[in-house]
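Only one protein chain is missing; all other protein chains are in place.
By written order: A and B. Residues from 1 in each chain.
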Amino acid sequence: MGFVTWLAKLDRRWIFLAMGLLVLGPLIRPLSLPLTVSRPVQGFVNAIDAVPHGSTVLMSCDYDPASIPEMVPMTRTAFRHLLSRDCRVVITCLWAGGSGLIDSVLTEGAREFPSKSYGQDWVNLGYKSGNEAVMVVMGQGIINAFPRDFRGNACETLPIMRSVRNYSSFPLLVNISAGYPGTKEWVQQVQARFHLPMVAGVTAVSAPEYYPYLQAGQLQGLLGGMAGAAEYETLVKAPGLATRGMDAQSLAHIFIALMILLGNLAALPQRSSGGKS
Amino acid sequence: MKREVPLFLTAAIGLFMIASFFVPHHWVSVPADFLQACAIIIVAFGYVLGGANVLRVNLEGISRREPDWGHKIVLVVSLIVTFVIGIVDGMRAHGSFPAEGSGSKWIYDNLYATMSATMFSLLAFFIASAAFRAFRIRTLEAGLLAVAALIVMLGRVPVGDVMTHGLPEQIRLGVLQQWIMDFPQNASKRAILIGAALGVMATGLRVILGIERSYLGGEE
Partner (left out) sequence: MHLSTDLGVWIAALLTLGILSFLYKDNPAYKLCEHLFVGVSAGYYVVLNYFSVVKPNLLDKLFGPGPDYFLIVPLILGVLLFSRFFPKGDWLSRWSIALILGVYPALRITGFGQGDFVEQIHGSMLPLWVPGNPAATVNNWLLIGGLLATLIFFFFSKEHKGALGGTAKVGVYFLMVSFGASYGYTVMARISLLIGRVMFLLHDWLGVLHL
């Protein structure tokens, strides 16, 4: 059997196995390939660095466990970045499946800052259904949409919420989102309507569609997928899960590129016999 | 009346909400906020309705002994158990849900989050298989798509820069990838955004003005 014929008849489960091994290998034996930081990620970091120390920043984490590898490193790094600049952080969530995960990530991240206390320096307002309607209601009053936080406390009793009225109380919105509702809706309903400066961390699937917002200045920075998260970790000198995953990502991408080329090679005999008849 | 009242409500509320974007006066903004608050609450009721519907459909399937009815029992039992544990935990924690250390949090971390993440991770294998079996370069357009895909795929990860390390900076994969994202890709995506915006505005107006009535269901 020739190589090309063998390729054409290849059981896809061998492809699955190869993919699994190529991901497993670099995780066990890292290659430590160097990362280059891109301009959108630099813009993300610059926007947060430009926020005055001690400001209160709004962070909306709109994702669920299906996007953990891309979203959690971004959330963790951004949260740490903000706390390290003595910013106070108000976090919301618009995805039903995400609130439990996000609270765990934030609680774990806050442990690195023992001087920062919940309710004073950061608060998780939890989940609210309603998508765009929640965003617009927050524009009139954050507490109108979120009367209680994730832990059941009345928001008006929390010290951090005493200085928060509506979007004018924040110099920046940091949005980490995996789809709908997410970055697009925040740009349309909040950035465009209330002119709140905004940066976003998004899944790689949706990143290309946000480049027009970045070019138009509606987004000041953009993290795209695990690569964006890894570059962010590199830039703030806090390598984590995303950086660790980039070696596996590299080998897997080479494998996919090879599959495209081999697949077309395997299809060549069919094309030439079709052409002759 | 069964169709006319909802159509009238949709039109009145929709036009009022559009007006509220342009009119900041509190006679408009206060009722608009109330309508949005109502929408938030009704959407939440919708989730409850969805859960109840899942229960109803699967209970019917079990009673009719449909294929896979055994698995449907697993679905119904897990739904009821999660619901009961959730209600008890939520009441104990005074509305905090899922509270740290609760049974609901355990279910969320070890069942829901795990299975949600794993379901989507299957896609990595299928995308590799699809790249081999379905990605065929037969035309100029497909070739252009393939070249752009290969440059972006390899340029976005560290290995792209390693592979083209010796080349002039302007033609390294990382730089090429960024240029594609910033310019040709951007132009096309912007056109799609503008076109989609026109489409959404037109469809929205059709719904508000009652031209699009499929949401009303049957004839009655």
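Methods note: a residue touches a chain if its C-beta (ideal position, glycine included) is under 8 Å from a C-beta of that chain, and two chains touch if they have at least 3 such contacts.
Keep in mind that what you see is a predicted model, and the values were worked out from it rather than measured.
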Visible chains that the absent chain touches, using the contact criterion stated earlier: A, B
Of B:56, B:138 or B:165, the one touching the omitted chain in the full complex: B:56
Touch list for chain B against the chain that is not drawn: 2-3, 5-7, 9-18, 21, 34-56, 68, 71-72, 74-83, 86-87, 90, 95-98, 104, 106-112, 114-127, 131, 141-142, 144-153, 156-157, 177, 180-198, 200-201, 203-205, 207-208, 215-217, 220
Touching residues (missing chain, whole complex) on chain A: 13, 16, 19-20, 23-24, 27-28, 66-70, 96-97, 99, 126-133, 136, 145, 147-148, 184-185, 187-189, 191-193, 203-205, 207-209, 212, 215-218, 224-227, 240-241, 244-245, 248-249, 252-253, 256
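Rule of thumb we're sticking to: only the chains that are shown with their structure count from here on.
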Centre-of-Cα separation between chain B and chain A, whole angstrom: 15
Touching residues (chain side chain A, partner chain B) in the complex: 10, 12, 15-16, 18-20, 23, 33-36, 38-39, 64-68, 96-97, 99-101, 103-104, 107, 128-131, 133-134, 136-137, 140, 144-145, 148, 150-152, 193, 208-209, 211-212, 215, 227, 246-247, 249-257, 259-260, 262-264, 266-267, 271
Touch list for chain B against partner chain A, complex: 21, 29, 33, 36-37, 39-40, 43-44, 46-47, 93-96, 98-100, 105, 108-109, 112-114, 116-117, 119-120, 124-125, 127-129, 131-138, 146, 149-150, 153-154, 156-159, 161-162, 174, 178, 181-182, 185-186, 189-190, 192-193
